[in-house]
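First the structure, in the form of structure tokens, and then the observations on it.
One protein chain is absent from this view; the other protein chains keep their places.
Labels for the chains are A, B and C, by order of writing; each one numbers its residues from 1.
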Amino acid sequence: MAELTRDPIPVERLVAAITRPECGAIALFLGTTRDHHDGRRVTQLAYEAYEPMALAALDALERAAVDRFEVAACRIVHRIGEVPLTEASVAVVVAAAHRAPAFDACRWAMDELKRTVPIWKKEHYAEGGENWVEGTKLG
Amino acid sequence: MAELTRDPIPVERLVAAITRPECGAIALFLGTTRDHHDGRRVTQLAYEAYEPMALAALDALERAAVDRFEVAACRIVHRIGEVPLTEASVAVVVAAAHRAPAFDACRWAMDELKRTVPIWKKEHYAEGGENWVEGTKLG
Amino acid sequence: MTITVLFFAQAREHAGAPRRTLELPDGSRVADALAALEREHPRLAELWPHLAVAVDQRLAGRDALLAHGAELALLPPVSGG
Partner (left out) sequence: MTITVLFFAQAREHAGAPRRTLELPDGSRVADALAALEREHPRLAELWPHLAVAVDQRLAGRDALLAHGAELALLPPVSGG
């Protein structure tokens, strides 16, 4: 089951929860708030979600990763609200017997997440002002 | 700087140490002890290293990852000694501005590690017995 | 009939609120709802070309029929991750 949270994403707990004896490989991706974008200095990101639909889409992604790749499990956590610099807005973690499908599934789930889940990101700039990040039309 | 350790690998600390404001992506791979291999039940792995040469090789891999890919940093920790089921024997973590090179570098470093670093892995089996895992000739 | 409209991101800012109710004639479709919203919030129109909509949490086309009590969500291009 995927998760939306307003708190920092607990990486150690996520990794512990997906670890299982039949798996030899865990791939984890974290998207973190970066201090620049398109030449502008970013001070923080703020995320907004259509929560029930986003959760259903993330759950569907977790299941699709297991269906498409030779992996045992996929878990996704997305943070909403304000995410300060260096903190993670999203974590995708995959457990598999072998590392190639673990990497493939983790990467695929992140790519899909960015274009299929109703979540929006706003940048706040050091020089003032804010902007919704250009996104991808759903559907 | 890479690390060899006889203790459990501290994932949260590794991720925290590589996180930096100019990066938006962190890719982490963990290799964990799996309960089966080639149809045999495995109870534990034991790793042995030519420690100074292994450390130098891992340091070189960290630098090569940064030279070859658009990534800011790569850190590798390998555990030696006994590694029980589900615990990590190796961690490779990469920080980058963007996720594609983070994944590429992490995967490349793991592939290289397996064939260029003087570390050896022995499997212990549930039915008794033990075996050095078939490896790759150096050089 | 009455539906609930949810606004997200730029749509929320243009509408000035995250949600509202909207009265529509029976048999209205998504396009009718958007037209009604545009009359009250003209700036929403700039979003239409790239807007997706969901009805009761499923993506729907502009010609989808709306039922009394439906939840219509206005979804600008997404940028999670």
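One rule holds in what follows: a contact is a pair of C-beta atoms (placed from the backbone, for glycine too) under 8 Å apart; a residue touches a chain by one contact, two chains touch by 3 or more.
Being a predicted model, the structure only gives us computed values, none of them experimental.
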Report summary line: Not-displayed chain touches, in the whole complex, chains B
Report task. Give the residue, chosen from B:10, B:81 or B:118, that touches the chain omitted from the document. Result -> B:118
Report summary line: Had the left-out chain been drawn, it would touch subunit B at residues 31, 47-50, 52-54, 56, 78, 89-90, 110, 113-122, 132-139
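The rule we apply is simple: only the chains that are shown with their structure count from here on.
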Report summary line: Looking at Cα centroids only, farthest away from subunit A lies chain C
Report summary line: Rounded to the nearest Å, the gap separating the Cα centres of subunit B and subunit C is 49
Report summary line: In whole angstrom, the CA-centroid distance of subunit A from subunit B equals 23
Query raised in the report: Distance from the CA centroid of subunit A to that of subunit C, rounded to the nearest Å?
Result: 26
